[in-house]
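A single protein chain has been omitted from the complex, and every remaining protein chain is retained in its original position.
Moving on, here comes chain A:
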Amino acid sequence: MKYLSICSISFVNLISISFSCFLFSLYFLLNNMVYFIEWEVVSLNSMSIVMTFLFDWMSLLFMSFVLMIASLVIFYSKEYMESDENINRFIMLVLMFVLSMMLLIISPNLISILLGWDGLGLVSYCLVIYFQNIKSYNAGMLTALSNRIGDVALLLAIAWMLNYGSWNYIFYLEVMQNEFEMLLIGSLVMLAAMTKSAQIPFSSWLPAAMAAPTPVSALVHSSTLVTAGVYLLIRFNILLSFSWLGQLLLLLASLTMFMSGLGANFEFDLKKIIALSTLSQLGLMMSILSMGFYKLAMFHLLTHALFKALLFMCAGAIIHNMNNSQDIRLMGGLSIHMPLTSTCFNVSNLALCGMPFLAGFYSKDMILEVVMISNINMFSFFLYFFSTGLTVSYSFRLVYYSMTGDLNCGSLNMLNDESWVMLRGMMGLLIMSIIGGSMLNWLIFPIPYMICLPKLMKFLTLFVCIFGGLFGYLISMTNLYSLNKSLLNYNISVFLGSMWFMPYISTYGMIFYPLNMGQLVVKSFDQGWSEYFGGQHLYQKLVNYSQILFLMHNNSLKIYLMLFVFWILILLNFLLFM
């Protein structure tokens, strides 16, 4: 059983499917082929409900990446969740999660998308509450309910799609793009995608979902759950590019990017920093998508999936060694004690920053340069580049806190770098996050983008990154007598560090008045008047009547017989005198 654990079996299966998907995607890409499979489930009043699968290079490539990351994550979980009693349930949940993601990826039909979409929502809830404590429950509920908004939007979109007689949206997007109904569908789908990808009004669930086990975070926040929204909008891209939806999305997504980049600079929780960085990368994908460059979004989605999964896996290994502490202030000097893990951690961090020739560089640099040559206003331009600087800043801050200096954890703590199964899982992704960017670049863009920029603008990205790194290093370098600048501007710091109050707004803000009202109603109706005039009082009355009845039963028999005789006499009286 040691060698045939559920992790090993799933790993082998998933990785082989992943390879075959990858090969198929290469074949489809080469021949420019699309396979479309349709199975009619039921036909009703000329409406047919069909299960549809669309296989093109994009879905196949995405599937292969998701499956590869999932297989490595499961392999990694074999050691990470080793002492967990319910590891089988855990792996099955992860597998169901991957299955829902597959369904979502290959569906070009709104109803069959909903299948995968709801599967993702449900299983993500089960995974977030996997560790059973109040914090997890709260995080899970926040996650589930935020995603529920998107589910509702998708259902509404299905209802509106009824107008066109079929839910295979890919046939209608281009033809109907100027119609009001299609715009409505587009806005609903955009709402759904924004909840899944945690864009600005719905951002608060993503850091909260860090309550899930770290392998889940590695899977969920790199390639599956949060990218589902981006992928959906890649499919619906036509609707976004030529309407106000795209402009709105551009604003919200770049604000998300900015907000989470700032927030990550104030955060001390290792996993939350990574979650906020995911959020900022999602903002980047969404914003470039809203400008119409869906291939670039797809590109960044894939490369980001690689290094972000690696980053989370490294974080998991570190958390294991820190006795389950996630506070980066307690870390330090890890590069000496855990060299291999730190290597992976740094490589993925640099890839995230866009270090040349790592995975992130190709996609991020190209996105930023495309932004520069596009028609875009100053505000969005500022957000793009400032956020890029912030990304490097919080990455360097993270590296500074965790990798350099001395270990600040308890003195009886043993660090080791000999968790071989986890390391093996990470190695696979390490290679991918080094070579993934260039490989995808050559695959997806057979003809290179033509980008023509003056020298200053060309170096703007690099400059911003170097400046951001410097800034991140300097703000973290504190000593005993240093002046805490963020404490001077306490209000602003709290605002920026708490994701612009979004967690409070989407939890307390939403529930405060309804909950108070509910308490009032419960106290005054359910447990008050209704109870008084309903069950309890009625019961009390009936018991009283019953007591009165038995009072009457207490008399002797002759009284009853006398009463009967009186009654007969009364009747006789009537009989005789009427």
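By our rule, a contact is a pair of C-beta atoms (placed from the backbone, for glycine too) under 8 Å apart; a residue touches a chain by one contact, two chains touch by 3 or more; residues count from 1.
Note that in this section contacts and distances are computed from a predicted model.
Missing chain, UniProt name from the options "U6 snRNA-associated Sm-like protein LSm2", "NADH-ubiquinone oxidoreductase chain 2", "Proteasome core particle subunit beta 3" or "Ribosome biogenesis protein ERB1": "NADH-ubiquinone oxidoreductase chain 2". Looking at A:Tyr35, A:Phe357, A:Phe512 or A:Tyr560, the residue that reaches the missing chain in the full complex is A:Tyr560.
Panel shows chain A; residues 542-543, 545-547, 549-550, 552-553, 555, 557, 560-561, 564-565, 567-568, 571-572, 574-575, 578 of it touch the chain omitted from the view.
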